[in-house]
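Moving on to chain A:
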Amino acid sequence: MRLELRLAGEGGQGLITAAIILAEACAEYTQLNAAQTQSYGPESRGGASRADVIISTDEIDYPEVKAPDVLVVMAQEASDKYVQGVRPGGTVIVDTTYVKPIPKSEAERLKVVEYPISAKARDLGREIVANIVALGLVVEITGIVPKDAVVAAVLDRVPKGTEELNKKAFFVGVDAVKEL
Partner candidate 1 sequence: MALSLDKYLRMSKLPHIWCPGCGHGIVTQAIVRAIDELGLDTDKTVVVSGIGCSARAPGYLHFDTLHTTHGRAIAFATGIKMAKPELNVIIITGDGDAAAIGGNHLIHAARRNLDLTVICFDNNIYGMTSGQYSPLTPQGSYATTSPYGMLEKPFDLCNLVMGAGGTFAARSTTYHARQLTNVIKEAISHKGFAFVDALSQCPTYFGRRNKLRTPLDMMNWFKDRSVPLRAWSKMSPEEQEGKFPVGVLTKTQAPELTEVYAQLVEKLQQRGED
Partner candidate 2 sequence: MTKKRARLLQGNEAVVEGAIAAGLTFFAGYPITPSTEIAELCAAKLPAIGGKFIQMEDEIASMAAVCGASLAGMKAMTATSGPGFSLKQENLGFAVKGELPCVVVNVQRVGPSTGMPTSASQGDVMQARWGSHGDHEMVALSPSSVQEAFTLAVESFNIAEEYRTPVILLMDEMIGHLREKVVLPEKEELVIRNREKPNMTPEQYKPFAMDHGEIAGVPPLAAYGDGFKFHVTGLTHGEDGFPTNNPAIAEKQLKRLNEKISSNKKALTRVEKFYMDDAEVVVFAYGGTARSARKAVKDARAQGIKAGMLRAITIWPFAEDALLEVKRNSPKAVIVPEMNLGQLVLPVKRVIGDSAPVIPINKIAGQLVEPEEILLAIKEAM
């Protein structure tokens, strides 16, 4: 079993962090293998940002994502650029706060999950946790890694004092799937 995931948006949205957390959850708390790569422009804030994760029960030979099974888009530019690359029948998770509905032609060949990820994070008090809300959605939709592993990995990495906020954000994402 090999699952390819891509988180795409703008620099500063914390997508690389979310990808690292997901890969850490697999590698450090389960028997799963994980490989994480990224691509980014010269900007630290703004500009396109993309983080990939491969999760596999087998050894991961080629570590690059080619056609993701799951794509999260949190910026319009990312949606325009990456939706077409998703494997047929794959899932696109759209942050409706910033991204318009994806074109019908694409939507027909994919599973589309729409959720106002960034707006919900804002409701929690800080939009910066939108990446963790997105992580909740990904984990619940794929079911590939135990939630407690991800929570543990989130707590390993987030700044002191924000643990509860991040945990809450994660379960906002998880619960959203149940409501869909």
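Note that contacts are C-beta pairs under 8 Å (C-beta built on N, C-alpha and C of every residue); 3 or more make two chains touch, one makes a residue touch a chain; residues count from 1.
These made the cut because all candidates are chains of the complex that A comes from, given by their letters.
Computed from a predicted model, the values in this text were never measured in an experiment.
Trainee: Going by the contact definition at the top, pick out the neighbour of chain A in this complex from 1 or 2.
Mentor: So the candidate in touch with chain A would be 2.
Trainee: Which of the residues in chain A come into contact with candidate 2 in the complex?
Mentor: 20, 23-24, 26-31, 33-40, 60-64, 66, 148-149, 151-152
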